[in-house]
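Here the complex is missing one protein chain, while the rest keep their positions.
This part shows subunit A:
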């Protein structure tokens, strides 16, 4: 597979703030790639570097085989960008802005433009300053989806859209994927990411902390197990990958690294299982683990081993 975006070791600081601290990112051509991270993690800065608006202090970056800083104009023929906060010119109508952006990119598919206006229920005759936030967002989305480009870079594009419009947005992204286009989707809406993205990268404090397909990432997290046993269990605490073990008489609650589940189940059946619930890790848990700030992190690290925590915020030793 071809690589659409590849960045390695990106550094960028503004004064004393290190916005990017050795960021890596790979996006394959034709995939919808989720780009996640808590507020202030450096997502928008990364995107601005990818667009050649900011110049990285160090590191290498290529989009579609080109350098975004030096070949910005050539590259931008093939890119459509939707910022999280769209500002329009007050005197220009939405329709004018959509056409202007189309003309400034590789071109605009007029049939698709008309379809999109209808689907997003957007009135193109209104002037820039009279649109609501959601409608401003729609102007940029219609312009992006109707453009003849290879790569879409969407920075929290659904902020301000109502649930109905978010559904339309998901359909549009799926269509783009089916047409073989690449999408980099920065988002906080986990259901959106789960529905659309094949792979995700999670960044935190200007570094990538996790990347892979959703299935792979799930594998890295823990399954919660609650069981009622016939007899008191033995040897559970000695098993690798078990966290937050809580045994009360014959009631057992624990969390286990998903790839170590097998051994735990074997021990439980040895004691005789009366009832068992096992909850797969949710995406929220996966993300929360990376979204936690340092305070909680160090807090649980010192308190580790007491077996009282839920385990979800406990740092994975990496």
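Everything that follows uses one rule, which is that a residue touches a chain if its C-beta (ideal position, glycine included) is under 8 Å from a C-beta of that chain, and two chains touch if they have at least 3 such contacts; residues count from 1.
To be clear about the criterion, contacts and distances are computed from a predicted model.
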item	value
Choices "ABC transporter membrane-spanning protein", "Cytochrome c biogenesis protein", "histidine kinase" or "Ring-1,2-phenylacetyl-CoA epoxidase subunit PaaA" - which one is the UniProt name of the chain not shown	"ABC transporter membrane-spanning protein"
Touch criterion as defined above, residue of A:54, A:196 or A:271 at the omitted chain	A:54
Sole contact to the chain not displayed, among A:99, A:156, A:192 or A:257	A:99
Missing-chain contacts mapped onto subunit A	48, 51, 53-55, 72-74, 76-77, 79, 81-83, 85-96, 98-101, 103-106, 124-127, 129-130, 140, 153
